[in-house]
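Only a single protein chain was left out; the remaining protein chains are all shown in position.
Lettered A, B and C in written order, each chain numbered from 1.
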Amino acid sequence: MNTFGNIFRLTTFGESHGERIGGVVDGMPAGIILDLDAIQQQLDRRRPGQGNLTTARNEADKVEIYSGLFEGTTTGCPIGFSIKNTDHHSADYSEIKDIYRPSHADFTYDMKYGIRDYRGGGRTSARETACRVVGGAIAMQVLDKLGITIKAEITQVGDCKLHGTEEEKAAQYEEIVSAVKMQCDTIGGIITCRIDNVPVGLGEPVFGKLHAALGGAMLSINAVKGFDIGDGFEGVGKKGSEQNDEFYAENGEIHTRTNHSGGIQGGISNGAEIYFRVLFKPVPTILKEQNTVNSKGENVVMKAKGRHDPCVLQRALPVVESMAAMTILDYYLLSKTNKL
Amino acid sequence: MNTFGNIFRLTTFGESHGERIGGVVDGMPAGIILDLDAIQQQLDRRRPGQGNLTTARNEADKVEIYSGLFEGTTTGCPIGFSIKNTDHHSADYSEIKDIYRPSHADFTYDMKYGIRDYRGGGRTSARETACRVVGGAIAMQVLDKLGITIKAEITQVGDCKLHGTEEEKAAQYEEIVSAVKMQCDTIGGIITCRIDNVPVGLGEPVFGKLHAALGGAMLSINAVKGFDIGDGFEGVGKKGSEQNDEFYAENGEIHTRTNHSGGIQGGISNGAEIYFRVLFKPVPTILKEQNTVNSKGENVVMKAKGRHDPCVLQRALPVVESMAAMTILDYYLLSKTNKL
Amino acid sequence: MNTFGNIFRLTTFGESHGERIGGVVDGMPAGIILDLDAIQQQLDRRRPGQGNLTTARNEADKVEIYSGLFEGTTTGCPIGFSIKNTDHHSADYSEIKDIYRPSHADFTYDMKYGIRDYRGGGRTSARETACRVVGGAIAMQVLDKLGITIKAEITQVGDCKLHGTEEEKAAQYEEIVSAVKMQCDTIGGIITCRIDNVPVGLGEPVFGKLHAALGGAMLSINAVKGFDIGDGFEGVGKKGSEQNDEFYAENGEIHTRTNHSGGIQGGISNGAEIYFRVLFKPVPTILKEQNTVNSKGENVVMKAKGRHDPCVLQRALPVVESMAAMTILDYYLLSKTNKL
Partner (left out) sequence: MNTFGNIFRLTTFGESHGERIGGVVDGMPAGIILDLDAIQQQLDRRRPGQGNLTTARNEADKVEIYSGLFEGTTTGCPIGFSIKNTDHHSADYSEIKDIYRPSHADFTYDMKYGIRDYRGGGRTSARETACRVVGGAIAMQVLDKLGITIKAEITQVGDCKLHGTEEEKAAQYEEIVSAVKMQCDTIGGIITCRIDNVPVGLGEPVFGKLHAALGGAMLSINAVKGFDIGDGFEGVGKKGSEQNDEFYAENGEIHTRTNHSGGIQGGISNGAEIYFRVLFKPVPTILKEQNTVNSKGENVVMKAKGRHDPCVLQRALPVVESMAAMTILDYYLLSKTNKL
């Protein structure tokens, strides 16, 4: 269950404060010249310590690749990689080691496994997503060759839908998150992801519908609580006549006039832009007192210390893109088996 | 990709107007006395022709079970079953056989496979979900023994959130859907599903988070375009301090005071009620003229005939419950392997 | 675990004396015109009651196909099928229902599941292999289009290696098996299977080596206890210099001068003929008295009644070919994803 995908597969390992996190990319097509800098750039986008609104934890997050490449080109063999955890402040966690932090996974892990690495959230830390970014960045380089592009952006923070230019949106984001940080609180929001130039025909009926795969992928990201595609929840009031996408033919090509479906019909890509929304809840770690329980079953009061993000949306962008990239590539490879 | 699940697995086959639909349930625990009537009752809830608001297609939908039972008790061997398609009006479809109906899967299937059974939507028909109901009804009988209950209900039709008693909600549903039917149009909405008495500890980090599995399962149902859990999209404005679920201990048990998380934390059930929303788009088949394209790439005008649902929510209830039941049972069985 | 394969997948169900056996073929490429008679012919080869050396049980074994075809051509959708069990003599088994037959699975099933369908061996009956023959016959029609051929033959019965023309071999087989039948005993032997025109490049390192997949497939057939490829166990005395297959180039093509490897090197097909041996133990049901134990744990003496094969080799031929065909097709489809 630490493996994602069918043909293109990512297996990850590692805890927040262990020695290394890492993984294995399997099913990578042979013959692709890998740009290692591009992988590192995606990792850097996810890296903490890049501004005053993300955690101050400063890790180099340099990925080391061990296999699957020969003179820079993929060989079809599995790509093993790891990232060193360099900036441990485990001491920050020792005093909460017996405390079940509200809306964290401390309690559920303890109940499930009878043991957990409490340092920095252990396996449940979003640090694990760095490995997804490596996998995704590798997948993107294949999609690139196919002309497929993926772009995630923050479209809503808390109740506020961002609007205007990229710059204006960035300013709105900064402003809201800064205010929340001042309150020692956290905030969630919505990331919208757009995938362009997906060929017609990706998606496997019936349980492997493309949006089911994308939804499952997104919902596996830490703090994600919702997913919709096309008009989604916001279109719930529209009737069939308002939500149907009529086809038209032009110059021998078939397109839809509208794209309420979000580029997928019957679970299969129709060539239009795929777009979907991913809902992130607020980070549960807040710098306020909270009532909770410890592992002895005693009611206690806790207050988090350490460095924490008031909002993860910015850092989650490459993670959303990565899960999308791996899903699309996996289904692209699967689709090659549909006909002889 | 016509198989769902890891340990408890359902494989389905069949087209809307073929001879039979059916499937195989694998991984069923041995020693469960199966109540066949209960399976049929779930199927009957999904069956068309039950009122003036569902399609008039009247099929007996009697499930035949071929294997996996000995004197009424499950043996641990796979349960093969099928349902006869008894009420074909294939002729209704012959005149649209070359037409790509808007927001249906005709176009995408043709592009993907180069061939499709156009009659009644073939494999893309929601008729396939009858097989899921069989699988789900079998899973439910195991969950029953574990004390786990699942209940889906319609909470929103179009823009209208249903309220009041069950009777009042039913009346609101009838009224809205009748009005839409009069307009020869269709309408979507939201089903909320609640799962109670789930033991703590179901869910497999990191890609097998329980809500990722539930989300993927729901998004694989025909016409589903969105999923959220707990507060979901409606809670997007709440801060961390408002959305966190504080723990408290009482009589040696640990619970949360609130349940914004929807019963799952870190991807693992925490013992609280699991609840989530499933968004259905309007059925794309409307009894109005629509512009579209045929398989020769010509622009044409079409108008659907035949019998069609103005709203699928009522019939989708047992499908949602079934996918939930199979997911929960599958993860229950998986959780048995977490410790020696 | 009742599913075989990765991309091309067969799921089977059914017990010897249940109502029906059957299955689902998933991952079938679209656009193949299926010859249903060819499927039936393979089934007929496996069918009992064809001579005085196979069980007298006479079943029509007519396969009914329910889905996945449109006007005779595969659509890429799953192919559901079933076969009626028409010739039950369950009464033959009632008196041994509590007896653990030596070297049968009665005891192990009872211990594993706590319940079993004792009639005719239930799920453990080789009758299940009829479903494999259906899956294999479908796969063969795809391989046919690729020019790949598969042929299994009996090469050894008991200690006796068959030799000479096909007719002579058949006579030797008849003679040995007749003699064994007279003794109320049973005999095993070896089937050799040859696969020709396999393209270079099938097989997935490292755990999915092509011969590992073939071996696992063969060992899953009832009564199979051994598998080897190329020179196999008989070549154990040869040194590296005697067993290596030297390459040579001719007319721009690369071949090996010898084929000790059996057509697979490093787990990947090299274009030479693939050949392997499959060892069948004698059928455990003998018409002699045997000491054994009943389900109450009492020592008893039993003697089988009913109709039983003195040797399964003849009927196993299409089963071996079928498992080979499904494996090769599965790996052919997988190989399409190795490069972009």
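Just so it is clear, a residue touches a chain if its C-beta (ideal position, glycine included) is under 8 Å from a C-beta of that chain, and two chains touch if they have at least 3 such contacts.
Predicted model, so just to flag it, every value in this text is computed and none were measured.
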item	value
Absent chain, residues of subunit A that touch it	1-3, 9, 11-15, 18-24, 26-27, 30-31, 64, 66-68, 70, 73-80, 82, 112-117, 122-123
On subunit B, residues whose C-beta touches the chain left out of the figure	7, 27, 29-32, 76-77, 142, 145-146, 205, 333-334, 336-340
In subunit C, positions touching the absent partner	1-4, 12, 100, 102-105, 107-109, 111-114, 123-124, 128, 156, 158-159, 180, 183, 185-190, 200-201, 203-209, 211-213, 215-217, 219-220, 225-233, 235-241, 243-249, 252, 254, 256-257, 260-262, 265-270, 279, 281-286, 288, 290-293, 297-299, 334-335, 338-339
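Here is the rule we go by: only the chains that are shown with their structure count from here on.
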item	value
Graph class of chain-chain contacts, one of line, ring, star, complete, other	complete
Self-contact between copies subunit B and subunit C, residue sets same or different by half	same
Centre-most chain [mean C-alpha coordinates]	B
Centre distance in Å when subunit A and subunit B are each reduced to the mean of their C-alpha atoms	26
Multi-chain contact residues (two or more partners), subunit C	27, 30-31, 76-77
